[in-house]
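One structure is given below, represented as structure tokens, and several questions about it will come after.
Here the complex is missing one protein chain, while the rest keep their positions.
Let's look at subunit A:
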Amino acid sequence: MAKHWWKALAILLLLYVIIAGFTVEIPIIGTNGQSSRGLFFHVPMWICMYTMFTISIVYSLFFLSKYDLKKDVIAAAAAGVGSFFGVMGFATGSLWATYTWGGTLTDDPKQMCTALAILIYLAYLVLRLSIHDLDKRARISAVYNIFAYALLIPLTYIIPRMVDSLHPGSATTPGFASKDTSGSMKQVLYPAFIGWTLLSVWIFSLVVRYKKLQLKNIFK
């Protein structure tokens, strides 16, 4: 039981986030109305995606330093879970944009660049499937993964902050600085970040344990 405490913490935090996320008092600003509550569910998807892609590139670097195939399997698992959370974040954001920005796919730079970043990672998963030789697949996809991560950060974090965007935190809109977010929302937002990230790590650990059982010849 001692090693499962963080899973229980994730469940408790997320139950709090779901209940408080719908009932806490939030400021009603502009066309957002009550949809600002999407902050507690849409933004954590991206935090989960960044966490998973960071784990993925770290294991790709481990692989390239020792050529240990186990590291490559873990990197692929993290990239898969990260892509899943990325798609979830994109879907929730598109629905949100439909009713606040007036379009499902707008010309918002963050939305467009994020779509590109997710496609780059989906290409990583396809690339893996297209090479049958295990060592070749591991080396090529590890190098590709480094390029993918090197594009992920500028595409989703730097470019949207330099140009005008409808997202908070761009050149002309306020970001999540200390004075820009209401205190009541922060009380839910930060537990949401921790809870969702722990949940994504849980799903990731399940995938890795499954892969360890499936690929017994590699994990010996």
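One rule holds for everything that comes next: a residue touches a chain if its C-beta (ideal position, glycine included) is under 8 Å from a C-beta of that chain, and two chains touch if they have at least 3 such contacts; residues count from 1.
Keep this in mind: contacts and distances are computed from a predicted model.
Going by its UniProt record, the hidden chain of the complex is named "CcmD family protein" among "NADH-quinone oxidoreductase subunit N", "asparagine synthase (glutamine-hydrolyzing)", "Spore germination protein" or "CcmD family protein". Taking the complete complex into account, A:19 is the one of A:19, A:116 or A:163 that touches the chain left out.
The missing chain lies against subunit A, touching residues 7, 11, 14-15, 18-19, 22-23, 202-203, 206, 209-210, 212-213, 216.
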